[in-house]
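A protein chain is absent from this complex, but the other protein chains hold their places.
Letters A and B mark the chains as written, and numbering starts fresh at 1 in each.
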Amino acid sequence: MKLMPLMEKLLPICRSITGDGLKKSLGILSEGTGLKTIEYPSGQECFEWTVPEEWNIRDAYIIDSRGNKIVDFQKCGLHVVNYSMPFKGKLSFQELKPHLYSLPEKPNAIPYRTSYYNRVWGFCISHEQYLKMEENPAEKYDVCIDSDIKNGAMPIAEWLIPGETDQEILLSTNVCHPCMANDNLSNAVVATAVAKEIAKWPKRKYSYRLLVLPATVGCIAYIHNNPGWVEKIYGGYVLSCLGDPGNFTYKKTYQGNHEIDKVMLSALKTGDAGYEIREFSPIGGDESQYNSPGFRLPIGSLMRTPFMEYPEYHTSLDNLDLVTEEALQGSVKTYLRAIRNLELNATYKVTFKGDPKLNKYNLYVGPHEDYNRFVGTNYFFSMSDGQNSLLDISEKCNVDIEILNDLAEKALQNGMVTRT
Amino acid sequence: MKLMPLMEKLLPICRSITGDGLKKSLGILSEGTGLKTIEYPSGQECFEWTVPEEWNIRDAYIIDSRGNKIVDFQKCGLHVVNYSMPFKGKLSFQELKPHLYSLPEKPNAIPYRTSYYNRVWGFCISHEQYLKMEENPAEKYDVCIDSDIKNGAMPIAEWLIPGETDQEILLSTNVCHPCMANDNLSNAVVATAVAKEIAKWPKRKYSYRLLVLPATVGCIAYIHNNPGWVEKIYGGYVLSCLGDPGNFTYKKTYQGNHEIDKVMLSALKTGDAGYEIREFSPIGGDESQYNSPGFRLPIGSLMRTPFMEYPEYHTSLDNLDLVTEEALQGSVKTYLRAIRNLELNATYKVTFKGDPKLNKYNLYVGPHEDYNRFVGTNYFFSMSDGQNSLLDISEKCNVDIEILNDLAEKALQNGMVTRT
Partner (left out) sequence: MKLMPLMEKLLPICRSITGDGLKKSLGILSEGTGLKTIEYPSGQECFEWTVPEEWNIRDAYIIDSRGNKIVDFQKCGLHVVNYSMPFKGKLSFQELKPHLYSLPEKPNAIPYRTSYYNRVWGFCISHEQYLKMEENPAEKYDVCIDSDIKNGAMPIAEWLIPGETDQEILLSTNVCHPCMANDNLSNAVVATAVAKEIAKWPKRKYSYRLLVLPATVGCIAYIHNNPGWVEKIYGGYVLSCLGDPGNFTYKKTYQGNHEIDKVMLSALKTGDAGYEIREFSPIGGDESQYNSPGFRLPIGSLMRTPFMEYPEYHTSLDNLDLVTEEALQGSVKTYLRAIRNLELNATYKVTFKGDPKLNKYNLYVGPHEDYNRFVGTNYFFSMSDGQNSLLDISEKCNVDIEILNDLAEKALQNGMVTRT
C-alpha cells in the first residue's frame, strides 16, 4: 500500500500536543487500523509532568495598511507560534517586531516554534518576508490570532495487537508537529503501516502495542495512566524521522546489547541499505523517557537522518519534497525485518555428534548453488549447542535469520536438533 | 632433514579416501616414525557417517581413432574422477562429452574432481585438450577406466608419543588428495616432521598423537572407534596447506581464547613470518568435526595460504613448483615453537617485595646489551604474582617465552620465585 497519499492528507493540518488538529490527525491515522483515541484531562499530574491545557486555533493573520494579508495561517499552520495566546490589535512594525520569528540563515523557510509553558503570542515568517516588512518601519498592521487555551484534554491513540503471550513489544511514535513531513508525520505513517502488517500475521509470539502520542508529556501520561503496564514490556522502538531517503541510523537502548538491539542490527546487517549505529543518548525523543532510570525499558530507535541533522529540520522546508515513497516503504520493511527476527529467534541443540551427513536429510547445498544457505547451514550445525540463538548465529555468519529459521525447522522435523 | 624428497616421492601416487594409493602413501610417511596403519571396514556406521567401499584403480585412458592415447591416467592421477566406476567402450565425442571435466578459466590445468557417494565415471582434462577434441565432433574414442569399488577397508595412520601425563595434544592431518603438492601432501609431510622432532625431546609434559587421515569420514571413524578418547584431548591442531611460501593464517579454535590459540599466537607474534589470525569457522577441514557441538575439542589450524584461496587449488597446477623447502621448514618450526610454548608455559610468584636487585643474582641485563632480555626481565618480575603465566607475560611484552622460561628457571634456582 502506498503511504504518500496518507502523508499528503495529514500534512496541512495544524497539530500540537493537544487540540482539534491532533484529534483529527489521530482519526485519520486510525482508519483501517485498530487504533483507538483516549483522552487525559488537562491538569492531571503524571510523575514530574502535568497534562497541559488544550490549545485550539481557528485563524491568524497579519494585514498591512493596503489590506494585503501578508501572513495567513490558513496557508501554513507554522505561521503561528504553537500554543500562542489569542491576540487582536493594530500594531506598528516596532510593536509587532518582538512577536516575529524568522531564520536569517534560511531566508525562505518559515521556522517552527512552540511555547507550551510560557504564555506568549507570535508569528513565524520567512526571513525574506521579514526583510520586506523591515523596509517600511512606519507601516501599521492589523494583527489577529484567533486561538484559545483552556481546560480540556490531551488525546493519545493506542492499538494492542495480541500475541501468544502478554509480553509486549512497543512501537511508540509522535504526531504533534504541525505541517511538517519528515518530522514527525513520516514516523506516524510508518508506525501504523508496520502495525497493520503485524496484525495480518497468522500468529505472533509477542503482543504488540502501537502508541501515537504527543511528545514527552503524552508518553509520560500514558505510563502514569496504565499502572503495571511497563512490567509487561519486553522492549520496543521509538519511530522517528523515517521518510527521507538518507541512510538509517539506529540508536541503541540504554542496555546497548539487548535482544531489541540485536534483532535490529541483524536486520540492518543483512539488509541492503546503508546504516550507522549509535550508543544510547538521553538527548532525543520519548526513548529518553522509556529508558530513564525509573523505567529502564529497552527501547531503541531506528531513524533515517536523525532529527536536528538535516537542514530542513523544524522549518516549512521539511515538506513532502523531502520524503519519498521508497524511503517510507524501506523504513517499514526494516522495522518488519527486525520484528520478524525477534519472532523467529530461538535456540537449538544438535542431537548427533560430529558433522552431519547433510545429503541423508536432503539438506546439502553447495557453495556455488546458494552461498548464503551453504554458509548458514555450516554455522547452524556448528553453533547450535543450546547456547547460541539463531540471532547469535546470524551475527557470526551474516546470514539472514529467515534462512537459518527455515533450516532450523527442517532440522527439527528431521530430529537433527531440539529446541531449547 | 630435507622434506622435498619426501614430497617428490609421494606426489605421483593416486590417492583417495580408501585404496592402495592411500595405503602406499601412509606406508611411505611412516618410514622413520612410529606411525602405524589401522583399517576400518567398509560399511561401519560412525555417528552420521558410514565407512565407504574401497576404490582401486589400475589404469584409465582415452585413445583416439588414430591410436593416440590422448588422456593417460599413468601420466597424472587427476585425469580420472576420484571414485569413478569402471568403464570400457567405444564412444563418439557426443557420448563422451558429459563425462569430461575441464576449467575454461584455467585452460592448462587438469581439475581435481571426486564423486565419493554418487556412482559415476569421468575424466578430468585441461580445457586446451577439451577444445582440441571439440574441433572433431565426429571423432570416436576408445575409453577405459580399469577401477573397482567394493567392500574393503579405510586405512588411517596414528602415532602416540607418550608424555608425563595422559593428556593429549592432537596433530591431525589429511593425505587423501591425489597428485597435488600443497593440498594435501605438504601438511602430511610437515605433520610427520613435527611429530618426529617432538619424539626426540627428552621429556614432554603432554602426550602427542599424530593422526594421518582421509578427510571427514576418517576423522569421524577414528573418534567412533576410540570411545573415551576425546576426553583425553587437551587440544591440538589440524595441519593444512603448509608448503607454499605465503604468509601464515591461523584459524582459531571455536573457544577462540584457549591456551592452544594463545601459544600459537605467541609463536607467530615473536616469529619472523607474516601472519593473519581468523576466527573459527565451520567451513574448512577436520577442525570442523573436532570443534563440532558434540565434541567441542579446542583444535586450531595453522595454514599458509588457506585452501581455496590460491589459484592453483584443486588442479594439477598445485604441484611441486608451488612448494618450497623453506616454506615447509618454516611451517615445521612454527608448529614446534607453538608446542614448545605449550610445554614451557607455567606460572610463577615472586618471593620478595619491590623491584629485585638484579645484579645480586647476576640477572642484570642492560637495554643496550640485549633488549629482549631486558624487557623480559622487567615484565617477568613485575607480572609474576601467581596470576600470570609466562604466556600472558609474553603476550604483554612480546618477548619469546623461551627467554622468559630461561629467566624463570634461573629465578627459581635463586629462590626469587616459586612455581604455582
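Throughout what follows, a residue touches a chain if its C-beta (ideal position, glycine included) is under 8 Å from a C-beta of that chain, and two chains touch if they have at least 3 such contacts.
Predicted model only: the values in this text are computed from it and were never measured.
S.K.: Please identify which residue in B:K69, B:K90 or B:K357 touches the non-displayed chain.
M.R.: Checking the options B:K69, B:K90 or B:K357, the one contacting the hidden chain is B:K357.
S.K.: Among B:N56, B:S172 or B:S384, single out the residue that touches the unshown chain.
M.R.: Only one listed residue reaches the unshown chain, and that is B:S384.
S.K.: Out of A:S292, A:Q329 or A:N414, which is the one that touches the chain we can't see?
M.R.: A:S292
S.K.: Spell out the interface residues on chain A facing the chain that's missing from view.
M.R.: 46-49, 117, 216, 219-220, 223, 254, 279, 281-283, 288-289, 291-296
S.K.: Of the residues in chain B, which ones touch the absent chain?
M.R.: Contacting residues on chain B, toward the hidden partner: 349-350, 352-357, 359-360, 375, 378-379, 381-385, 396.
Everything below uses one rule, namely that only the chains that are shown with their structure count from here on.
S.K.: In angstrom, rounded to a whole number, how far apart do the mean CA points of chain A and chain B lie?
M.R.: 55
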